[in-house]
Structure formats: structure tokens, C-alpha cells
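Only a single protein chain was left out; the remaining protein chains are all shown in position.
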Amino acid sequence: MVRVAVVGATGYAGVEAVRLLARHPEVSLVAVTSDSYAGRPISEVYPHLRGWVDLVLEAYDADRLAEAAEVVFLALPAGLSTECAPALRERGRKVIDLGGDFRIPGNLYREWYKKDPPPARWQEEAVYGLTEWAREAVAGADFVSNPGCYPTATLLGLVPAVRAGVVDPGSLVIDAKSGVTGAGRGLSLGSHFSEVYENFKAYKVGVHQHTPEIEYHLGVFGGREARVSFTAHLVPMNRGILVTAYGNLMPEWRNAATEDVVQLYREVYAGAPFVRVRPAGEWPQTKEVRGTNLCDIGLAVEGRTGRLIVVSVIDNLVKGAAGQAVQNLNVMMGWPEDAGLAAVPLYP
Amino acid sequence: MVRVAVVGATGYAGVEAVRLLARHPEVSLVAVTSDSYAGRPISEVYPHLRGWVDLVLEAYDADRLAEAAEVVFLALPAGLSTECAPALRERGRKVIDLGGDFRIPGNLYREWYKKDPPPARWQEEAVYGLTEWAREAVAGADFVSNPGCYPTATLLGLVPAVRAGVVDPGSLVIDAKSGVTGAGRGLSLGSHFSEVYENFKAYKVGVHQHTPEIEYHLGVFGGREARVSFTAHLVPMNRGILVTAYGNLMPEWRNAATEDVVQLYREVYAGAPFVRVRPAGEWPQTKEVRGTNLCDIGLAVEGRTGRLIVVSVIDNLVKGAAGQAVQNLNVMMGWPEDAGLAAVPLYP
Amino acid sequence: MVRVAVVGATGYAGVEAVRLLARHPEVSLVAVTSDSYAGRPISEVYPHLRGWVDLVLEAYDADRLAEAAEVVFLALPAGLSTECAPALRERGRKVIDLGGDFRIPGNLYREWYKKDPPPARWQEEAVYGLTEWAREAVAGADFVSNPGCYPTATLLGLVPAVRAGVVDPGSLVIDAKSGVTGAGRGLSLGSHFSEVYENFKAYKVGVHQHTPEIEYHLGVFGGREARVSFTAHLVPMNRGILVTAYGNLMPEWRNAATEDVVQLYREVYAGAPFVRVRPAGEWPQTKEVRGTNLCDIGLAVEGRTGRLIVVSVIDNLVKGAAGQAVQNLNVMMGWPEDAGLAAVPLYP
Partner (left out) sequence: MVRVAVVGATGYAGVEAVRLLARHPEVSLVAVTSDSYAGRPISEVYPHLRGWVDLVLEAYDADRLAEAAEVVFLALPAGLSTECAPALRERGRKVIDLGGDFRIPGNLYREWYKKDPPPARWQEEAVYGLTEWAREAVAGADFVSNPGCYPTATLLGLVPAVRAGVVDPGSLVIDAKSGVTGAGRGLSLGSHFSEVYENFKAYKVGVHQHTPEIEYHLGVFGGREARVSFTAHLVPMNRGILVTAYGNLMPEWRNAATEDVVQLYREVYAGAPFVRVRPAGEWPQTKEVRGTNLCDIGLAVEGRTGRLIVVSVIDNLVKGAAGQAVQNLNVMMGWPEDAGLAAVPLYP
């Protein structure tokens, strides 16, 4: 059993990591930290964990964590991993960071996050863990930077089309919708029940920090420079992201049938246990992947306008956060990729 | 008092018309029809109406309606107005049709609705009642075809930009999201609570019958031929449509500021009592117009991609159906445009 | 036009009062206060009000309010009216207090609210404004203490049965369920969207501060000492309270039919414009009164157990707060009881 700790265990991504690690066949969950609730059992803060995980929450302490655990998950607000990740790496621990600090080059980070980026040395070490497109790099990594929720859904949906030259990467419009857990457990009027319920809105239009993450890694994995309009919307529900992406078909694909693109995607994702490419005419729904690490993708060639339309869905807390982190852990350790993640969606 | 009847009064658009007409200062609601519930008081089918409207539902009968009412609202499933509207017009009654039969030319109707279009004579008489863009025509009309819910939100949001040459009308992507009341009161798995709750999905991708209505009337009101990708999504809530539209800026607007476009829209809608153009940086939410005939519009020029982003919201049952129908009635009769419609949104 | 001010206008009860007063035919809304947002237009804090109410929020100032307004609505957290109400009364202004400070005798207040009660002089002046049972007292009052949301639904449902000796007032079980707006706009984990959505819970079991308010006024209006178990529950929705109350039938009513009790209630509420007693076998739903000042009541005599079951529903922000306050204003001023309140429920 490999000893794993979760830092920031009382946030939603953190507690989801706890849920998954608590039942992982190869893992022993040895420590959970929370600065706000240190000293209390996690099952008092989250009574649903009673009998499952009754560890006492600790304040963050790099030495103590390095002693207790072989691998550390960081589930922290933006800016904090910049300090914690290097401290743990220097103590020789493997790190999987669920935050945004190490996902994009420093100059982009500074521009979009309005914060100082982490030291270049560690930024370079961090492997961007979009598992399906980075298995080999992750397999050899000691430090994985886990992708953001919107980028995960978007990149899994678009990389095959960009890489194969199906769409013009300068023409992409990405209209994304997320459940409210994506905003975390921190109190704000934007997550206040009465404001969100029976409501739908766009937010951070044109300035969302996931925009450069999408563009940058479309470039890395797709092999072409991309420029995207990205708009985030808030859906009055808890879990799930659905991304609707639109791109202009390249001339050689103008007369393609939807089935051709479905076929391409199926080949690309043939060995991926968590990606399901749906047949032409069938569209995925967020509920169909709820509680799991799955990403479902639907496709259409719209001849009338010369566009490809891609719809991809994930559970933002699983494939968009803690689940993909566990998937990366599995790849790093050489375990089966779906260890601890093989779950049937909770429907309805 | 003008005598008004509602045909199809037990559907959601119909019963919303009943709600609005019941309190309209110039209107006497004289008849309500429903084939399924004929013979029962409407307040038995909809107990919230007890004490407000206790009329007995009647089966549809053109002669009886023509006798009872001066104006007839039709709130019927697609295909039925094709027969009812001409019958009532032939009997000399004014008609406001909330359905889709008379909104687009016959050839488009046949192609997208897979039904025979209504007779050309009546199609020509019907005035497309997007009130803000058709006030004069509506003022002189005896027969108004009320716009669809998605087209209302989309056209109010895009016509100013297309008409003024701000965006390329061939580049438009329209990503639309609607609450479930838009699907009506007819039972289907797609409106079954357990399937919709905690779920988000796209539907009718590439084949939604509102697509030609949007393209055609963008052409009419915007003065340029438009070609749009239109995708509808279902939001797990009851009322509200939010449309996010993306268009490539024309060269002369590439360096415009968001404020310039806001200014343009404010001038265009200066006399419109129901359109609120929000200041730059502020984005409308569906809840902010709930229960009212308002349409709120937010705008951004995205310099990075050269696009205009437009977000518009309405209450699909009010401005997207029964409210706009009453607004058209007001214009037809020469009453104040907001008679019976002056309501503060129900928030939260 | 009577000049009215709302103190605490940015809480949910306050902004609902603003919504109702903005359209009241006899009222001019002259001032709105908020300590958190003073200096900003209320329509910036609540954009749904743009064009309807654009008053600038002021900090609370008794002198200024007494100058500006003839009647002041107080919509404040518990404990604050204790100071504000006397200050305004001393300046000769009529006051309608939506808070809990003046609803129950000082000793009960101290016991259940764990706060010092207001001075006896003002407590005695305050008329408990359960309008249907206190019309005369309200008509002559200068200071009305508006009932709590749960007590309103409970008392309207139970007073007739207690008063007529239908049920044993010592046997009452009151199981109450409320939408989340009842918890107000203040941020807390208990109102955080992700915690509430897809969740149902009981709260403050056995210690809810509305318990003594119910018992005390059942005694006053029902004429018999009551002892109740009261349990509050949180429904994952915004507006609406449903109370299910159970009481043992007194011997002389053991063989009564449900219709007999319905008849009794209909007689009792014959002149009440906002109470609808539903026929035997029909049960009210919260949605059927949404957005209105209505209270709907359903009844059943359960012969098998010898109990009366009463279900009553209200919109907690309207009849349970701001609407009943306006109703009391109407009665105080001698206006029609439904002035500014005649609205058809927003359904669905």
C-alpha cells in the first residue's frame, strides 16, 4: 500500500480525492490537512464520511507530510501550490497538484492569474497531466500538474480534431457550462443557493483563467497554434461540465460525414478506458458520467455552415479534478489506469 | 374592454397568457379552450387560478369563438394554427398566433417542420411580431405571428449588430440555453423530473426548427443574409432563456471598445420599454427578468479574437411567448405598449 | 400618495417589500437603506430593479427617515428592531417591523432568542399583525409587528380548529418545510448552493425560535393554551413554506367528515381575500401561491387515528413577510386590503 496525503481536504476537490482514495485498493490514506478545521476529525466536518474516514485534520506542515506520505495531493486555491509543491518536492515526495499554478508558462500565468508564477525550475518539472494525451510523460513523472476542469473537457473534445487537421484552430468558439461545485466550498454570493437556483448566467466572459490553459495545450497536443473564444456559464446543479465547441472545417473535411469524425475519434481514444465516443446522432449528458472519471463525446459535421460541433461532458469533481488526479497516480505508479476509479455512473 | 379568448389555454404558454390577460386593464377574458380538459373549470386543472379565473374550458369551435371574442390568442402545438388561424380570420377576428406555423416562408417551414405549410394567402397576411422591430407593421395588423422563444432572445440580441455592420452575418454561432417550460406540458421522458434534474444536455443539435426563423428574420431586420450555427441546451430550471452569440467583427469595428457597441444598442432600443442594455462588464442573468416581458442584453468586444459576444436573456413564457403576444395586442389596439405587462421581476 | 421607506432593503424580505411597494397604487417609495451597500443605487446591487427602482441606498438614520417617510418598514436581523422601531416611533412615524423582536412577550423572547427584549412600553404598543385574525387591532395601530413566516402558515392553518374546539391544543405536531430564501441573503454554509441542492434536512429541531410565537398566538387567537412540537426542514427550492400539522380530534369531532371541517374553515375565512380553503381531497402546493400573498389550506379528518391533518402553504417572502406587511399597511391606512397585492401566482 502506498501512503498518500491530501492537502486541502475540506474543499470539494479535496474531499472528492478523499472519497476516491479511501476505497483505492493500492492506497493507504494517511493524512488530511485543512487550515480552517485543523484538530477536528474530517468526519465531523463531513458527516457522510463517518465510518469511512475518521482521520483528524492537521494544519499543513511540509516536514510532517513528507514523513507520513509518499505521495501528496494538493487541492488548494490558486497561488498556494506555488509554495507547497516545491517544499514537498524538495523533501523527495511525489506531488499531484490539482490547482492552477503549474499548468501554464509563467508569463501566461502572470497575465491571467495576476499573481507571481512559481519558480521556473519547478514549473519545468511539472508534467501537465491530461492523462489521455500525456501517459508517457506522466508515467515517468514525480510531479504532475492536474488539468483544470474546463480544459479537461475541452481538450479531450478538441485535440483529436485539431491534431488531425479537421478544424481551423484559429476559429474555435468554446461555450462551456458548469455545475456549481466548480466554484468550491468558499462562501460567496455567486454560490448562494437563492441566487443560483432557477437561474442561468455567463461569468468571467472573455477573462476566464482557463482560456490560456486551453489555448496553450491545444498547441502542445494538437500541434497547431489555437486562438479561442471561451465563455463559462453557471448551471443550477452541482456536478457536471458540458462543453459545446464550434470550429470551421478545414477544406479537406468540408464534405466529411459525421461518421468519419466519429471514426477518427474512436481510433484516437481506442486505448483510453475513460473516454466514450458516442455514435453519430447521440449526444452526451452530464448525468451520464456523474460520479465517475468518464468523458463522453458527441460529434456533428454541420454541412450547412461548414462547422464541426463537439459536445463533451465530464464530472468536474472527478475527471475534472480528483478522479484525473487518481488516474495520474495510477499511471505514475504503474497500476492499472482505472484502479480505484471503476464506477458505474450514479443515474438518475 | 376588449373581449379576448385563449385557444390551448392549458399548455404553459396558454396559461401564461391567461395569467397576463386576467389582470390586463383593457381586456376581458371571455373564453378559454382545451380539447383535453373541455367541460372542467380551468381553476380545477390549475388550482393556482382559483378566484382569479374560473372560466369553464371549452372545446375549440371557430364559430363560438368568433362570436364570443374580438381577439383570439392561439397557443397550440405546431401544425394546428394552420387550420385555426384562417378559420378565425375568415370570421373577421383578430388573431395572435403563438405557434410556429406562420413565422417563416412555406418552403422553409416544409423543410424544417416536415409539415405542409399554411395557405400562402394567410401566410402573407401574418405579421411577424418581434415587436421592437416591427411596431408599425404590428400596429396595422389583424393577424400577428408571435416569434419563437429562442428567436426572440437571439434576434433582440443580434439584429442591432447585424444591421449596423458590426459583425459578419455569415460567422454567427448561437449557443442557446432554455429552462424546461419551453418544452411544454406534454409528457415525455425529456421533461421527466428525474431525467432533467442535476443534468445538462444539448438537444436537436443542428436540426432545431428555430434555426431558419433566426436566419430568415436576421435577414429581414438586419438587412443582410445570415448563416448561423444554432445549438439548444436544456437547463434544469423552469423559466428563462439565455443566448450566448458570437460573431466575427467587421474590419471597421475591430478596434471598437465594448462601450461603443453598448452605446449603439442603447440608441437602437431607446424607445423600447422592455429592453435593457447593460453597461460594459455587466452580464444579465435569467432570474433578473423572471416573470416579466423584459429582455436584458450584455455585450463585449473581445479584442484578442476579433469577436463580438452578445448575451441576451428573457423569460421564455413571457417575452418568449405570452408576454410578447400581449405586447403585440397592445400595439395592435393602440394601447400603451406595457399595458398589463408592467411587472417587477420576481427575485430571487 | 403615502411616503414609505424600507430599512434593510437589500435582504430578501426587504427587497421583496421594495418590489411590492414599487407598484403599490397608493405608495411612493422614498427611501431604502442598507448599511453594507450605502451609497450605491439599489439597482446596481439588484440589477433586476433597473428602471423600476433606482434609489440610492442610504445608511440607516432615524432622523432622516422620519423626515422622508410617513411609514417605515423594518426588515432587519433579530435584535436590531429593538432599537430602530422605538427611535422611529418616538419621531412619530408609523412602523411595520418584519423582524422577530416584538412578536412575543419579553420573557419568551429572552428564553428563545437569547437576547434582551425591547422595552415593555413599545412591546405593548406593537400589534401582532396576523391580518386575518387581527384586522381591527391593526386598523387602529401605529406599530405593527409582522408575524414570522412559519407562524403565519401555521396559525392560519390551525387557529380555526383550535378556536372551534376541533382539536386538542395540547396534542399538536407541526412539521414545517421551507424554501431557502427564508434563511436570508447572509452567507453561510447552510445556504451554500452545493450543500443544499439535492439535499433535504431538518434543522433547529426542538429549539426553533418560532415555536413560542406559534404557541403564544395560538393561545391568543385560539383561546386555549397550546403546546406544540415544531420541526423545521429545508427544501431545496427558493420560495414557499408548507406546514403539515397534526392534532388529536376532540371527542365531539371524532365522527366529523372532512367536509364539515372544510365548511367551518370556509365560514371563518369568508371575508379574507387571501385565504383559499381547498375542497376535501385537494391538497395545496407551494407553487400554487408563488409570488402572491395567498395562503391555501387543505384539510383531512383521519378517522383511523382520530386526527385532523392540516396542510397550509404560503410564499414565505410574500404572505410570510413583505406581502403581509403591505396587507397590514393597507389595513392601517384604510385602503382595500389587497391594494398592490392582487397578483396571479407565477405558475409554473
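Letters A, B and C mark the chains in the order given here, with residues in each chain numbered from 1 onward.
In the analysis below, a contact is a pair of C-beta atoms (placed from the backbone, for glycine too) under 8 Å apart; a residue touches a chain by one contact, two chains touch by 3 or more.
The structure displayed is predicted, hence computed values, not measured ones.
Among the residues A:Arg93, A:Lys177, A:His208 or A:Lys287, only A:Lys287 touches the chain that is left out of the figure. The residue from B:Thr131, B:Ser145 or B:Asn238 that touches the chain not shown here is B:Asn238.
The omitted chain makes contact with just one of the residues C:Ala126, C:Met237 or C:Val275: C:Met237. Although one chain is not displayed, its contacts with chain B can still be listed: residues 12, 180-181, 185, 187-189, 191-194, 196-198, 236-238.
Hidden from this view is one chain, which touches chain A at 12, 15, 19, 22-23, 46-53, 181, 197-198, 238, 276, 278, 282, 284-285, 287-291, 296, 342-348.
Considering the complete assembly, chain C touches the hidden chain via residues 173, 175, 177, 179, 194-195, 197-203, 205-206, 227-229, 231, 233, 235-240, 242, 244, 246, 283-287, 290, 298, 300, 302, 304-305, 307, 309, 311, 313, 348.
Keep in mind that, in the parts below, only the chains that are shown with their structure count from here on.
Centroids of chain B and chain C (each the mean of its C-alpha atoms) stand 36 Å apart. Distance between chain A and chain C, defined via averaged C-alpha coordinates, is recorded as 46 Å.
Multi-chain contact residues of chain A (touching two or more other chains): 194, 197-198, 236-238.
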